[in-house]
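Each remark here refers to the structure printed beneath this line.
With one protein chain removed, the remaining protein chains of the complex are shown where they sit.
Let's look at subunit A:
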Amino acid sequence: MEWEVVIGLEIHVQLATKTKIFSGASTAFGAEPNTQACAVDLALPGTLPVFNENALRMAVMFGLAVNAEIGKRSVFERKNYFYPDLPKGYQTTQLAEPIVGPGFVDIETDEGVQRRVRIHHAHLEEDAGKSLHEDFHGMSGIDLNRAGTPLVEIVSEPDMRSSKEAAAYARKIHAIVTTLGICDGNMAEGSMRCDCNVSVRPKGQEELGTRTELKNINSFRFIERAIDTEVARQIDLIEDGGKVVQETRLYDPDKNETRSMRSKEEANDYRYFPCPDLLPVIIDDSYIEAIRETLPELPDARRDRFMSEYSLSEYDAGVLSAYRPQADYYEQVVKQSGDAKLAANWVMGELAKFLNQNDTDIKDSPVSAEQLGGLLVRIKDNTISGNIAKKVFEIMWSKGGSADEIIEAEGLKQVTDTGAIEKIVDEVIANADKQVEQYKAAEPDKRGKMIGFFMGQVMKATGGKANPGAVTGILKQKLDALCD
């Protein structure tokens, strides 16, 4: 039987506010446990929440960016359940009246599948703290630094039909929230977490199959792998005559398997009701329009502009526009170097390689866009070759400095003086009788390839500094003269 996969995603995005959604405590990541939890976050008796307007602004920005209706009246509700890292015994969230109503984003997978994914709604809520179950001798440690961090939970419709589409959708949401600057996008630190609702049904069937929910997946790669694993499990189960049970499952990336966390029967009755400590949030058109004015260029628009303005391929434009710091960086390099294609090659090539190898975000790149732009200028004006440029880049990365300073200090300036190059070419030819004979013996149309050897010798002799274009010309001229 042919199966169709149906996927809906719930993505939690941590908003990049300086302080928490209902208290003045800092949201910075990585502090000592429980040092960023104030009386409100600890849910001390008598404390009350005060809504952080920045979180509202960011949620509205998101809503506008995904073509959504904005809730002019939104209401915080309490979701009641007991857990040690949930200090109040309830999570303050939105249910019946969320801040962001129905919207959509358009996605495209690597294979070129295009799809519009509808967003059911997105709501504001507070994050819980963290329970740590190791290193406490059978006890659990609780860190409430994260408690009260503002989240937007983005709930999609079940519109995705493959794990690749799910990952593409998650990437698109990531691109949007980082472009808006409302989330740092750091998935390893949990700034964006994904729950995947997965079901399968016989192709052509209208009715949805029973779904399972895969909780807290924190990388695009794991989204794909977790869904593929779960889909295979569900299909095997059904084909063996079993039934999928509606339940929450956990994906274990080490074993590449999903396992049951809790079934629907064990689910809490959350007893939602409007939070009496917070007033309904009322906003008007002028508030929304003022925020619309501040929206930066969004990833789709930027991708299209990169294609038209810089003549980039759709792929390059898509990659460069997906992450705002990278797109900004790229545009700065273009501005500096005046060469969009060369800039694209370097940002996606050498720079990306170094960033990956050193696990560094482009925002923290030791080589600034200005430095890289300056380097490309020197490639373009033939001061250095592309190969030497890589050497300069490496020094730039590890020791800093401008391209000109490094070229000067390391004596890497390209030799373009024809006389000097001719002298070296003559020496190389004089010391390579065997290769010269082979060159002469070769068919004229094969000779071009054989220049490589002589080129290598000249570069070796000049420490790579000879202008490759000039060397090629002179070599060709001199060798061909020998053949006559």
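One rule holds for everything that comes next: contacts are C-beta pairs under 8 Å (C-beta built on N, C-alpha and C of every residue); 3 or more make two chains touch, one makes a residue touch a chain; residues count from 1.
The rule is short, and it goes like this: contacts and distances are computed from a predicted model.
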Omitted chain (choose from "Branched-chain amino acid ABC transporter permease", "Glutamyl-tRNA(Gln) amidotransferase subunit A", "histidine kinase" or "DNA-directed DNA polymerase") - UniProt protein name: "Glutamyl-tRNA(Gln) amidotransferase subunit A"
Touching the absent chain when the full complex is considered, from A:E4, A:D195, A:D228 or A:D277: A:D277
Contacting the left-out chain in the complete assembly, out of A:P87, A:G209, A:P299 or A:G318: A:P87
Touching residue (missing chain; options A:I70, A:V100, A:I142 or A:A369): A:I142
For subunit A, the residues touching the chain missing from this view: 39, 42-51, 78, 80, 82, 84, 87-90, 142, 269, 271-273, 276-279
